[in-house]
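Removed from the display is one protein chain of the complex; every other protein chain stays in position.
Which chain is which? They are A and B, in the order written, and residues in each are numbered from 1.
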Amino acid sequence: MSQLNKKRTANNVKSYLSKPANLITILFLVILILTVVIPLFTLLIGSFKVNGNQEAIYIMQEGVEDGSFTFHHWTELLTSKEFDYASIKFWTPLAQSALMALLACVVAVGFGGVVAWFITRSDLPGKKFISTVFVFPYIMPSWSMAMFWENFFKNTSINAGMGILQSVTGICVPESMVYGLVPCAMSLGLHYAPFAYILIGGILRNMDANLEEAATVLKASRAKILRKVTLPIVFPALVSTVLLVFSSSISSFTVPFFLNKSSINSGNNFISISVQMRSLINTGFTKGQGYVIAIVLMIFSIAILTLNNWFTGKRKSFTTVTGKSGQVSLVKLGKARKPIAIILLIITAFFAIVPLVSFAMESLLEVPGDWSTFTLRYWISTEPFEGSNKGDTIGILMSKTMWQAMGRSLLLAALVSVFAGTFGLLIGYAVASKRGSKLATLVSNMAFLPYLIPSMSFGAVYLALSYTKGFTWLDGSFFLLFMVGTIKFMPFASRTGTSAMMQLSGEIEEAAIIMGVPWRRRMTKVLFPIQKSSFISGYLLPFISCMREMSLFVLLAASYTTLVTTLLQEYSRTGLTQASNAINLLIIVVVLIIQFVVNKLTGASIDKGVGG
Amino acid sequence: MKSKRLLSLALALSMCLGLAACGGGSDPTPAPAESKAAEPAPVESKPSEPAVALSPVEEAIQKAQGMTLAELEEAAKAELEANPNLTFNADSLTSGVKKALAKFEEKYPWLAGRTAYNSKKGSEYQPKLTAAQKADSYIADFVMIQDASFLKNAMLDTGFLLSYVPQGADFNIAPGDQNPLVGVTFNKVFMYDNTKVGADQLKNVWQMTGVDGASLKGLSNVSYQNPLGEDINMNFLIMLTSPESCDRLTKAYKSYFGKDYNPADDEVTYQNIGYKFVAEFIKNVGYWHSSDTSEVKAINTYADDGRIIFAGLCKLKDYEYYKDEYKDTPQYYTNTISAAGWNNDVEGFDGFVYNMWTLIPKTAQLPYTACLFINYLMSDEGFHAGWGGILGYYSGNQNIPTVEGDPALSVWKEQCVVEDVEYIDSAYASTVKFINMQLAGK
Partner (left out) sequence: MPKIILENVTKRFDKFVAVDNLNMVIEDREFITLLGPSGCGKTTTLRMIAGLETPTEGRITIGDQVVFDANEGINISPSKRDIGFLFQNYALWPHMTVYQNIAFGLENLKWSKEAIRDRVAEMLALLKIEQFEKRYPSELSGGQQQRVAIARTLAPNPKVLFMDEPLSNLDAKLRLEMRTELKRLHTDNDSTFVYVTHDQLEAMTLATRICLMKVGVLQQYAPPLEVYNNPANLFVADFVGSPTMNFIEGVIDQTEGEDVRISAGSLKLRYHPVSKSGSLTPGQKVVLGVRPEFIKIEETGALKGKVYSTLPSGMETIVKVELGDIMLTSVIFGGVDFEVNTPVAMNITTEHIALFDAESRDQVAMGALEHV
């Protein structure tokens, strides 16, 4: 009997694993536990122990030394009344940052969603241009938008130098428009608007027009259709967008740090929770408290993620490709066609192209704003600069180091995108073919976690690993960067992959299974081609994110694995801001070119069909 | 325990070598690592302990300190030849090391192509060091870092970073600066475009609280890097509450307001005058910049009253980049910029002085090369290769004069608040909470 049972179990396991979806689920469960859960635990443990001698000094308790267990980080940060510490360091920034993140969501979803609707559902002219240009801000690093915001709105009335707006129109906006919570929310919102556009646009594009037409036939007004039909259908995409924008915004460091320059008395001074976290983690005395914030931020995001799952689970609102096709028709805008197009064109161009122009300008002027100091030397000069290594020149285009770093970054981004994209696709496949399976949902949720772990702490865990005996070969290696990048950027791909796969009805694959089409052929000949543009977005998003990522790699890259972003930082630290602006511009241009080529070759682009 | 013994051993070694190690105890401002050794009792007994506990790197450092320069060069060369696959890695957050390393490589042809420089910001580099220390792994052969408290508590007390002290007549390193070895000292001071602020406007630190004094006017438009993003600026604020700073502030207060400081006059109860100054200073900061470098670069572009910027004096070096073009124009910094302590004396203090230490990790693979490099950095030639001719850099080797027009380091130390690890460690928790409260506008 037990013999039979054993055999049965063995056979069950064998037959379980013989299904690709099961095998993928188990494989990724293991990979994700190793690469995601362990770092998470390290963070969690870090919040309950004394991290180093400095913390022991800070805590100043009998018997507390490096490594000992303590609740102090939590109690101190969450409850300390000394100088109002808990309120000032944690609760107020948390509340304000949540407000900022929500505002950013409103801006992103509002702006991105409206444009998505016009592009996918209406006969707006100039669509192609708008949809191409609209995603630019997402390709730029998030702080570029903040920098642009400051450069545009700053004015002499607040003693911040003359900004573009003032020099063109003479208008001085109040300080609260230049620094503080609102500008932070606006910059982040504008940066992530393309994201909303991609996600919501994907759903709208695939949405059966009959749904809207059915309502039109029933004589529902356009507003009512939008409210009662369109919005509920895109709701899951909205929730997804809010989730991603919210968690990115609330943990964004550069933007709130950059736009927090006004005096404390002005009332515009805004210290975000992420700035507090960074300041805590960067000091040896309070690392544990920083980990507490990191964990709280993750709990926030996980709560939203759960809500998101609950919503998408409750309403099976993935529009599905069943193999039964319907037609798509566009809403006629009539007389409003041209004015709307012009307005959108202006707004889009303003936030997408003007920042690029301002980068270009800054890279060409010796003294910011002073055209008499125009120079090309930060682009083409072959002089070495202070502290330059062999091969470094002031002109970035002439610098061998720059080109090497660019090449390395491109290679890294390409590898990361291939692996992260494929992993995401496979996870999406596993989740979709095992719809409702708890294990598959767990894997899919775990694949999303790296998105929520702050880059710096994520990097720090891998740094510690690379110094551990047996893993020292990882230290500073390209492989380490590749590994960390793949894991960190997998959430984009797994999200895209999952929604794309979920849109395919199971029958599509089963029809091929019955015909004896092997798994690999099913993937490459049936599933992939149907959702090609979505999947390629799943490859492009990690590519772009990887190209512009800095804080994750800065800890891990060594001199022989310099990336173009770490080089950018080095230039800017050396004081060559013009050169760093030039590199920034160059990165954006390179990404755009690659996106353009991919678009021409495959017909897919990041602005197309991420969906759900 | 282990670290204590190592420290004592290092100290004992320097004694054996006939250095004035015993002077450490009598030094008025002992360097952080030396403070423990200041307990006199164990010092005498330690030399008798066998030296077998020494790690290879410690041993190498010990030997190197007994070598002549030629011998050290020979040892470094032999070491490199014996390990043809190794590269000499120097980690630092100051590009001066990069420049010096390039010259260092030029000087010794056998080093050609065998060195590498890694640039890391402090907050990015500390986790690396901590990770390497915890795992007892290789990180680099040479490191140059700042942040006294981190250095002492995480790196010296754990015995991970070691000091090599160059010997000979060329080197005059204050005993308090030897262990750990101070490579370069920096200062951050208040500076401004004097065509806007007025050449001699800043005379007393209390002006920076924005309150008018008896004869001087309060100054607004102070620009300070956000201490939540920059540790040095946080440490400066913490140090302002130290007893020594309080003395400075009390004196300056009297001369500024013409009366003695009386805590009872304040509406708020401050722990001491330092806290009061910090609170009022933070309130008066009109602009929180995010990068000293860009802020100083734009120093003469601000309209109206300009800005009084607290930043590294060395940041004025950025004007070097276009000095050829602008030397004869008013934009050239020497013509228009006033900096506390440099060309303008301020009552109270001019700014903040802090160190950058040059050390060798316990796990270094090329210790002799590291010693030779430190020897080079501390020499006149090496310092000039890295930091020569620029304001605001001061070598730990007192034989090396400062750049023309820049006061000697000893003068700066007298006129500035000096980073003190003992005070920072003891006061961190409460001062930082206080500062956070001020930053939140409460």
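Note that a contact is a pair of C-beta atoms (placed from the backbone, for glycine too) under 8 Å apart; a residue touches a chain by one contact, two chains touch by 3 or more.
Quantities reported herein were computed from a predicted structural model and do not represent experimental measurements.
The undisplayed chain touches these shown chains across the complete complex, A.
Considering the whole complex, the residue from A:Leu78, A:Leu397, A:Ala414 or A:Val517 that touches the absent chain is A:Val517. Only one of A:Ile302, A:Ile508 or A:Val590 touches the absent chain when the whole complex is considered: A:Ile508.
Although one chain is not displayed, its contacts with chain A can still be listed: residues 4, 7-8, 10-12, 14-15, 18, 321-327, 505, 507-508, 510-517, 521, 525-526, 529-530, 532.
Throughout what follows, only the chains that are shown with their structure count from here on.
Chain A and chain B have centres, each the mean of its CA atoms, that are 37 Å apart. The part of chain A that touches chain B in the complex is made up of residues 52-54, 57-58, 60, 80, 82-85, 88-89, 92, 156, 159-162, 257-258, 260-265, 267, 269, 271, 275-276, 278-279, 281-286, 366-370, 373, 386-390, 460, 463-464, 466-469, 472, 475, 554-555, 558-560, 570, 572-577.
Contact residues of chain B toward chain A in the complex are 89, 95-96, 98-99, 102, 116-124, 126-128, 130-132, 134-135, 137-139, 147, 149-150, 153-154, 157-158, 221, 226-229, 231, 234, 282-291, 293-294, 297-298, 301-305, 307, 315, 317-318, 320-322, 325, 331, 425, 428-430, 432-434, 436-442.
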